[in-house]
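Missing here: one protein chain of the complex. Every other protein chain is in place.
For chain A:
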Amino acid sequence: RPPCALLLRGGLLVPCCYGAASLCSAVTGRPPCALLLRGGLLVPCYFILFCFQAECFPYPEISNEELEEINSFVAPVEKFFAEDVDSKRIDHEAKIPPETLNGLKELGLFGIQVPEEYGGLGLSNTMYARLGEIISLDGSIAVTLAAHQAIGLKGLLIAGSEEQKAKYLPKLASGEHVAAFCLTEPGSGSDAASIQTKASLSEDGKTYLLNGSKIWISNGGFADVMTVFARTEVVGEDGVKKDKISAFIVERAFGGVTSGKPEDKLGIRGSNTCEVSFDNCPVPVENVIGEVGGGFKVAMNILNSGRFSMGSAGAGMIKKLIEMTAEYAGSRRQFGKHLSEFGMIQEKFAVMAQNAFVMESMAYLTAGMMDRPGLSDCSLEAAMVKVFSSEGGWVCVSEALQVLGGLGYTKNYPYERYLRDCRILLIFEGTNEILRMYIALTGLQYAGKVFTDKIKKMKKGNVGVVSEMLGKRLGEMFGRSRDLGLTGTDGVVHPALADSAKKLEQNVVHFGSTVESLLYRYGKTIVDEQLILKRVADILINLYAMTAVLSRSSRSISIGLRNHDHEVLLANTFCTDAFFKNNYWMTQLQKNSLENQDENIKKIARQVLEKRSYICSHPLDRTF
C-alpha cells in the first residue's frame, strides 16, 4: 500500500511510524483512519487512535428534521413512563402488568429499529439511544424491550433473508409476537463458543431437529419467536466434518419447546428470565439465519450492535437520580446547614454529573459513528461504552442512595430498586471481565502484528532497530510530544479545551511506548496476563472517554449550546482525572515497576484458592 505520512508543520514529510496505518487496515480490514485536521490534511492516527475510528471529530450531528422528530417521540414516551408505569409494583410483583406491556406495544416501542416497510419505526441507532434514556427509567421494561429487539430479533435485521424478514418482522414490530435470544447454556456462559445444543438435519434435508437447554433467557417464558444457536454438522473445504454453530429462527409453535419457571432475581425482577429447553423441536431449513455454520459470527454481531445503548440508558438514569437527589440535598438540613453545603455531598454530585456527561458523550459518539454509512462496525467502541457505563452507573446509584442515608435504604424510595436493577449491567451483555479482554486484545492485536517483526529483529540484536526505538524513547523523554493535530490553529479541539487535549495526546504517546514494551516483554503470552490486560483496557476506555468528551464539548462551544461552559468544566475535570489514572496504570505496567503488585496478588489468590478458604490463623489463637 502507499506509505502514509505525518505532515509536520513546516511541510516535512515523515513516514508514519512502522507504517502503522496501512498495516492496521490490513489486519482489521478497516480503512486506515486518520485525524482530519482543518484544512483537509490527513494525518494517520497514532496507532492507539486507530481503535477509535477517525470520525471522532467533529462530534456527530443529526439534521434539524431528525432532531424535531426525535423530540416529538420523547414527549409521549416520557409521559407514558411518568403516568402509566408503576415501577414499584412491577418490582414487587416481579411482573410487568399486561396493560403496561400493551401500552408499550401501542406506543410502537417493540419495533424501534425495524424498518418502516415491515411495520416498525425504522429509527437510527442514535434515535434508539435517545429513547433508551427514557425507557431505562424502569429496569425491567428496559431489559424486556432490549431482549426483544436489541438481541431477540436483531439477527433477522442484520442477517435475515428477505423472506424471513417479511414473514417474521411485522408481528414482532407490533409486539404481537415477542422475541428472545437463546445462546447461553448451563455449561457455556462467557465461553459462548462451547455451546452444546445440537441441531441435526433430517434424512430428507428439510428439517433440523433441535435438542438442548438454554438458561438465563430473557422473555424466555413467553417469547413466540426465538433466535437459537446450536451446533450443526458442517463439511469443511477439506472434507472434514465439523460441528459448527448455526443460528435458527425457532417458533414456540413448532413444538418441543418448554420454558422453566421464572428466576427469582435480585433486580430487574419484572423481566422474565428462565430456562428454555428444546426436545426434538422441528425447525425448517429455511429458518437458518445466514449461513449454516456461520452462527457464531451472527451471535457476536448481534451482541456488538446492541451494546452501545447502555451508555445512554445509564446517562438517562443518572440524570434522573441527580434531580431527585439534589431536591433532597437542597432541603434536608443537619447541623444548621443544607446537605448540599457539605463537601462530601457536593463531591457525589460532581461524580454523578461527570459520569452522566461521559456516558452521554461516548454513547452518542458511538451511535453517530454506527449510523454513518460505510462505518457500521464499532464493536470495540461499543464494548468500551458498556464497561464504563455499567460501572459508572453502579457507582453513581450507590452514591445517590448514600445522600439519602437511611431513607435511601428503604423501599419507600426508589434508590434501592435502582441499585438492584443496576447490578446486572456489569454481568450481562458480556461480563465486564470478558469485555476488558476483548478491548485490550483488540487494541494489542494490530500493534502486535506491527511490532512482531521489529521485535524479532531486536531479539536478534539488530542494532539499527534498537537504536531506532531508543531514539524515539529519548525523544519522548525530552518532551518532544507527538502532535496528533488535536490542538493548535488547525486543531480539531476547541482552544478552551487545549490543556485536556494535550493531556490526551501525552497519554496516547506514552501508552504507545508502554504497549511496545509490553509486547516485547511478553510476546504472545500476554493473552494470559489478565492483570496487565485489565490495565490496558482501562486505559483504552479512558482514552476513548476523553476523546468523546473533548469532541462533544468542542462542538457545544463552537455552536454555542446552552451551558457549554459547564461542559468545559466537566470535560477538563474528567480529563485531568483520567490522565493521572492512566499515568499511574502505565507506571504499573513498566518493567519491574514497584507500583505493580501483581505477583503478590496472584500468590495470595493461589494460596486462598488452593485451600478454598481464608487461611490465616485466627488472631486470637495461641501456640502454647
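Note that in this section a residue touches a chain if its C-beta (ideal position, glycine included) is under 8 Å from a C-beta of that chain, and two chains touch if they have at least 3 such contacts; residues count from 1.
Just so it is clear, contacts and distances are computed from a predicted model.
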Among "Hemoglobin subunit alpha-2", "Synaptobrevin homolog YKT6", "Electron transfer flavoprotein subunit beta" or "Histidine-containing phosphotransfer protein", UniProt-listed name of the chain not shown: "Electron transfer flavoprotein subunit beta"
Among A:82, A:266 or A:615, the residue in touch with the chain that has been omitted: A:82
Chain not shown: contacting residue from A:72, A:525, A:600 or A:617: A:72
Per the touch definition above, residue among A:109, A:225, A:321 or A:515 touching the missing chain: A:109
Interface with the undisplayed chain - residues on chain A: 68-69, 71-73, 75-77, 79-80, 82, 103, 106-109, 112, 116, 121, 562
